[in-house]
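Okay, structure first, notes after.
Coming up: subunit A.
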Amino acid sequence: MKRLGLWAMALLLGLLVAVPVFAQEIKVGVPLAMTGPYTDTGDNYWKGIKMAIDEINEAGGLLKKKLVPVRFDTQEFAPERVMQGADYLCGQEKVMSVHAGWAGWGQDIRAYGKYDAPFFADDGSQAAVDVFKENPADFANIFQLTDTGINQAASMFRVLMALPYEYPNKKVVIIHADDAWGQEVGDTLEKNFKEKGWEVALKEKVPYGTREWGPILTTIRKINPAIIHVEIVSAQEVITFFRQFMKAPTSSILSYGYSIVPREVVETMGKEADGLIGEVPTAMPTPKAPTPEAQAWVDKFEKIYGHRPQAGSWAAYSGVKAWAAAVAAVGDETKLKEVNQYIATQGYKGETGMWKWDAEHVMRAGGDVPIGHYQVQDGEMVTIYTDPPTKPYLDFKFIKPRWIK
Partner candidate 1 sequence: MEVIDVIISGMINGSVYALMAVGLTLVYGVSKVFNFAYGSFYSLGGYLAFSILSFKIFGGYVTVLVLAVPALLLFGYVVERAIVAPLRRWSSWEVKVMMLTLGLALLMDNLFQITYGARVKSLPVIVEGSLTVGPVIVSWQDIAIFVLSVSGMFAFRWVLNNTWVGLAVQAVAQNPNGAQIVGIPRDKIFAATFAISTVMVGLGGILLSQKYFVSPNQGWDILVKAWVITAFGGMGSIRGSLYAAFIMGMLEAFVGWMFGLTWVQFALFGVLLATLAIRPQGLMGKWG
Partner candidate 2 sequence: MLKIEKLNAYYGEFHVLEDINMEVPRGQVVVLLGPNGHGKSTLLKSICGLVRSVKGNILYKGQNITGMSTSRLVSMGITYIAENRELFPFMTVQENLKLGAFSRAARPHLKENLDMVFTLFPRLAERKKQLASTMSGGEGRMLAIARGLMSNADLLAVDEPSLGLQPNLRLEVFRIIKEINKQGKTILVVEQNIPKIAEMADKIYVLEEGMITFEGDKEKVLSSEHMKEIFLGM
């Protein structure tokens, strides 16, 4: 009897898969990491996507139809998983667009390129762009919301060189994660520094999950570099690094690149993080937005979620809005090719200005959508530069970190 009961439970678990169906609706695919180490990044995108969908539905829907998100858990972007997601969302559920955030480094392009529904990603990967270039006609539905890692790294370098600060020496230490993103950024930075006559005294690739930095810090203290760049997009690695660094800090600018973006970094450390610098591509500058519309968006986001927008939220939001604008213009959400054509040629008018995708369907940094460079000041991220072109943002200033003597 007991066994039967347990069996009944197992069966019940299996039946947890009823999906309700409405008459007038448009399905929107949302494949994000909902489990595993990238869950927090996935959350960032979801906040932006949800905000856009709610906004559209509150305003009476898209072409008077209700937008319904269909979620899929991409876990850790294993190629097979990504492909399954594409088959599920585009093949089975027949969604009219897909909003994926960080979704891989090329496997996502192949998986979704097979279908025609517009696919918005935030890969930041040259490898993904290379896949696109193999067959631009087939992959016409792919839209990258951010520039590549190579361009982002170049931008980080330009801003580091532009800081109103005199470096005591020309030595740099680069620490990056052993994933495709970390490798791309690490290699580009190394190249840039070397070209400028800097000495890359240490370039270290570290696995995710590294939380004991003693051995590396010992070496760093011996080198005493002018810049330490850390590129690991995960909070606990960069926080532990900072705390252990601060035990006996060297006079180095601590540059975190995209590692600054997990919300947990500033949320966990607060004012302790003051002085750190980093970047966000396709960024909504804060605390003061560049336009009144943008300011309104930031205020609304803060009202809903209780904190400043995170990296990715705005990009993902804009992806949904760009697609919705195209559908409204075409007048039929099922004319996928026309919608893609519209997005590629017409772009989208967003809160900060015009979004224009280039021939490779990448939202290149610059113009109205530059890369934002931040410094943590008073426990919050403050935009101090935008790039390209490299220029200080409004009257926010770089402050020399407290640990530099």
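Criterion: a contact is a pair of C-beta atoms (placed from the backbone, for glycine too) under 8 Å apart; a residue touches a chain by one contact, two chains touch by 3 or more; residues count from 1.
Inclusion criterion for the candidates: all candidates are chains of the complex that A comes from, given by their letters.
Note that the coordinates shown come from a computational prediction; the quantities given were computed from them, not determined experimentally.
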{"item": "Of the listed candidates 1 or 2, the one touching subunit A in this complex", "value": "1"}
{"item": "Interface residues, subunit A side, partner candidate 1 - complex", "value": "35-37, 39-40, 43, 178, 204-207, 209-212, 214-216, 218-219, 221-222, 235-236, 239-240, 243, 247-248, 262-264, 267-268"}
